[in-house]
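With one protein chain removed, the remaining protein chains of the complex are shown where they sit.
Think of it as A, B and C in the order they're written, each chain with its own count starting at 1.
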Amino acid sequence: MSAHSATDKFVYHEPGLQHQFEDMGQQEESVTIGMWMFLVQEILFFGGLFTAYLVFRYRYPMAFAAGSNHLDAFWGGLNTLVLIVSSLTMALTVYFAQKGNRSMQVILILLTMFFGSVFLGVKAVEYTDKYNHGLIPVTGWNKKTPAAEPGAHSAHSAKPCYEVEHGGEHTYVNPHGDFLWTDCSLVKTAMDGNFLTSAEKAGYFDQAFAPGAEISADKFRDKVRIFFFLYFVMTGLHALHMIVGLGLMTWLLWTAFKGYYSAEYYMPVEMSGLYWHFVDIVWIFLFPLLYLLGRHFLHTH
Amino acid sequence: MSDNHEQHDHMNIPKYVGVFLVLVVGTILTYYAALVDMDSIFPGANTLVALLIAFTKMAVVMLFFMHVYWSKRLIWLSAIGSFFWLAIMFAFTLQDYLTRSEGVFGR
Amino acid sequence: MQNTSWVPFFPEQASTVAGMVDALYFYLILVSVAFSIPVVVGIFVFAIKYRAKEKFATPEEIHGSMVLESVWSFIPFVVSMTIFVGGALVYFYQYTMPENAMEIYVVGKQWMWKAQHGTGQREINELHIPVNTPIKLTMATEDVLHDFDIPAFRTKADVVPGRYTYLWFNATKPGKYHLYCAEYCGLNHSGMGGWVYVMERRDFDNWLAGNASGQTPVEIGKDLFEAKLSCASCHAGGPQQRGAKLEGLYGSTVKLVGGGTVTADDDYIRNSIINPAGQVVEGYQPIMPSFKGQVTEEQLTALVAYVKSLTPNAASAPAAPAASGGPAQMPAANAAAAPKGGK
Partner (left out) sequence: MQASDAISTGYGSAKGNYLTNGSTLASWLLTKDHKRIAIMYLVTVSMFFMMGGLYAAAIRLELLTPASDLLETGTYNRVFTQHGILMIFFFLIPSIPAILGNFMLPLMIGAKDLAMPRINLLSLYIYWAGGLLTLYALMQGGVDTGWTFYTPYSTTFSNSYVMAVGLGIFINGFSSILTGLNFIVTIHTMRAPGMTWFRLPLFVWAHYATSLVMILGTPVIAITVLLVAIERTVKVGIFDPAIGGDPILFQHLFWFYSHPAVYIMILPGMGVVSELISNFSRKKIFGYEFIAFSSIAIAVFGFLVWGHHMFVSGQSVYAGLVFSFLTMVVAVPSAIKMFNWTATLYKGSITFDTPMLYAFGFMGLFLIGGLTGLFLGSVGLTVHLTDTYFVVAHFHYVMVGGQVIAYLGGIHYWWPKMTGRMYSEFWGKISAMLVFVGFNLTFFPQFILGYQGMPRRYAAYPEELQVLNIFSTAGASVLGVGLVMPVVYLTHSLVFGAKAADNPWMLPGLEWRTSSPPPTENFDVMPVVTWEAYEFGEENGLDLEAARRSDVVTA
């Protein structure tokens, strides 16, 4: 029965071949499929958030337009470009790994890491800006600026109005660190232009269907806050993936520097590349969805 | 079993840079497209255009940077399948929200 | 279905839709039996007939049969479609709101159902309705999800915070039926229910006009306390109850949060019911809801009488008739739960 015995096979140990595999081809195929399955899983992980985004954007387009307009498309666009560059350097890393070129590999990994860090730096700037403007959707987490200081960035078109409150010895613009949003101008415009859906009317107004109803600043704020909640969760999760990616890159840098990879064995480089590109793809969607959609409305009305 | 080593020949530096340029153009395009009011043509046109550009960008990243173009059927399948599953999630959730009508459930 | 009263453990049919649901149910039982018989009989017959006669036999191989596979894919599919269509028809009936229904507002809150009739009459954990009249409930909730469920009517619907949901039925048989909350809503979910009274039209009109029960105030109060107003859900006296112990309260001296004391007289009890936040007893959270506007003056008097009766030797002086019954409004909850997110 046992006509085929182990001695029939040509057994040698290639670098990095794990015990459960018969040969390198089998291992590479396994690793590739495994990585792709992991990415499939990641796509659905983000997918839950995208579904939430979809539902709320469908129901409250104006609140989302208002929130979206308040993000800075310049920073967002810049970051998109930064990420694309890092994707290019990553792709080239793999390319040079395949060619077995160690020094180019090291240089390109460093570049990838540099651009990745720039991305995170820009994100930090943006987050700080939101913090200063009272746009963190969590009560108590926003800046409690003394009123004497003039608020920075007064050039924004859809600037939320600050309510000045007097308390204690100092005067604070935002004593409780609330989520600040009192600007309902966009809804007014949309209301006058008859652009509101009935869901929005029910969502923004106290008496939804009464003639001459007043916009409820509170209700509108709740919806904008949902936008910012989604903004922070989605970009936050994305940033977390970037940080993991940078960790991966550090390890890759070390191993590449040590010369672990060759034209025969470069799986880890390729797999890290897949991960990095995936993170890039998520941002390709986040950028228009969070920063851009709804901008035309402000532009044309 | 696997023919990963063949990938050496599929891409070269000019091609990588070409893909990169497509991505840059896409980014710029999507920004300006967002400023134009296309919703007046039909509602949702802006969103549609933004998503079309995003999908194109995604496609080139996947096909060339991630080498899907030269990969096995299984990889194609998992790439397409995962988006198909996302589409299921979106479509079947939205079919509820889009069809809530007055007089029956909801208002 | 006509008469199901002979079936053991079968719920009463008391609405127009009940018969349809039951018919569907019996149809499905029929289908189940029809499909179970070949399978179960097959298993038994084969198991006995083809039990091993020799150790490690190798019976002849049978690979499969395309014909059989098609048949047993196709038949279940067709049958399941009939089930779907039947279900869909009943569903349409259940959830298409009739035009000229009598409207009743229902508010769910942890853990009671409050209903208000068009005439302003309110009730808690009870619903009085006339027979053979389409009734449409407009439902809201003050806090979490609840579900208005009357098994005898074979219908229910979730009540969702932030929007209205609707439910309708047409009762066919006078009687008293269970009302449940069928969506899990926290601590006292299983106590959130009561009764639906289906009455002849004339009785219903009488009921609307006034309460003609002929009970003593203490009895009425007891009823209110234990069932209708669910006071007992907090005040039943167990060790983990959230409300204060009321036995022996009357005439005693009560320590209040903030340091004061007060003697528990009629007025104090009355105020504790309509304005509980005014005097909070030491050691308790101010969670007791205000019953202002939900209890009529008579009911208030009855409640006070009942709480007094919990203290055995209390003087049976009549309750002081103070007057501050606010004007009838929509239950406070309705305004609070006005559609925020719904559409």
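As a working rule, contacts are C-beta pairs under 8 Å (C-beta built on N, C-alpha and C of every residue); 3 or more make two chains touch, one makes a residue touch a chain.
Owing to the predicted nature of the structure, the values given are computational and were not obtained by experimental measurement.
Chemist: Any idea which chains on screen the missing one touches?
Modeler: The omitted chain makes contact with A, B, C across the full complex.
Chemist: Which residue, C:Val21, C:Ile135, C:Met288 or C:Ala305, contacts the hidden chain when the whole complex is considered?
Modeler: Only one of C:Val21, C:Ile135, C:Met288 or C:Ala305 touches the chain omitted from view, namely C:Val21.
Chemist: One chain is left out of this view; which of C:Leu137, C:Val160, C:Leu246 or C:Met288 touches it in the full complex?
Modeler: That would be C:Val160, which touches the missing chain.
Chemist: So which of A:Met24, A:Val122 or A:Leu230 would be touching the chain we can't see?
Modeler: Answer from the full complex: A:Leu230 touches the omitted chain.
Chemist: Across the whole complex, list the residues on subunit A that are touched by the chain not included here.
Modeler: On the side of subunit A, residues 1-6, 9, 18-22, 26, 29-30, 33-34, 37-38, 40-42, 44-49, 51-52, 55-56, 59, 137-139, 141, 179, 203, 219, 222-223, 225-226, 229-230, 233 touch the unshown chain.
Chemist: Which residues does subunit C use to touch the chain missing from this display?
Modeler: Subunit C touches the missing chain through residues 9-11, 20-21, 24-25, 28, 31-32, 35-36, 38-40, 42-43, 46-47, 50-65, 68-69, 72-73, 76-77, 80-81, 83-84, 86-95, 110, 143-145, 147, 149, 151-152, 154-158, 160-163, 165, 178, 180-191, 238, 240, 340-341.
Chemist: State which residues belonging to subunit B touch the missing partner chain.
Modeler: 1, 74, 82, 85, 88-89, 92-93, 95-101, 104-106
In this section, only the chains that are shown with their structure count from here on.
Chemist: Where does subunit B touch two or more other chains at once, residue-wise?
Modeler: 107, in rising order.
Chemist: Please set out, as single numbers or ranges, the residues of subunit C touching at least two other chains.
Modeler: Residues 339, 342-343 of subunit C each touch two or more of the other chains.
Chemist: Would you pull the subunit A residues touching subunit B in the complex into a rising list?
Modeler: Contacts found on subunit A: 23, 25-26, 28-29, 32-33, 36-37, 39-40, 43-44, 47-48, 50-51, 54-55, 58-59, 73, 77, 80-81, 84-85, 87-88, 90-92, 95, 98-99, 202, 263-264, 270, 273-274, 277-278, 280-281, 284-285, 287-289, 292-297, 299-300.
Chemist: Enumerate the contact residues on subunit B facing subunit A in the complex.
Modeler: Per the stated touch rule, the residues are 1-2, 4-5, 7-8, 11-13, 16-17, 19-20, 23-24, 27, 30-31, 34-39, 46-47, 50-51, 53-54, 57-58, 61-62, 64-66, 71, 74-75, 78-79, 81-83, 85-86, 89-90, 93-94, 97-98, 107.
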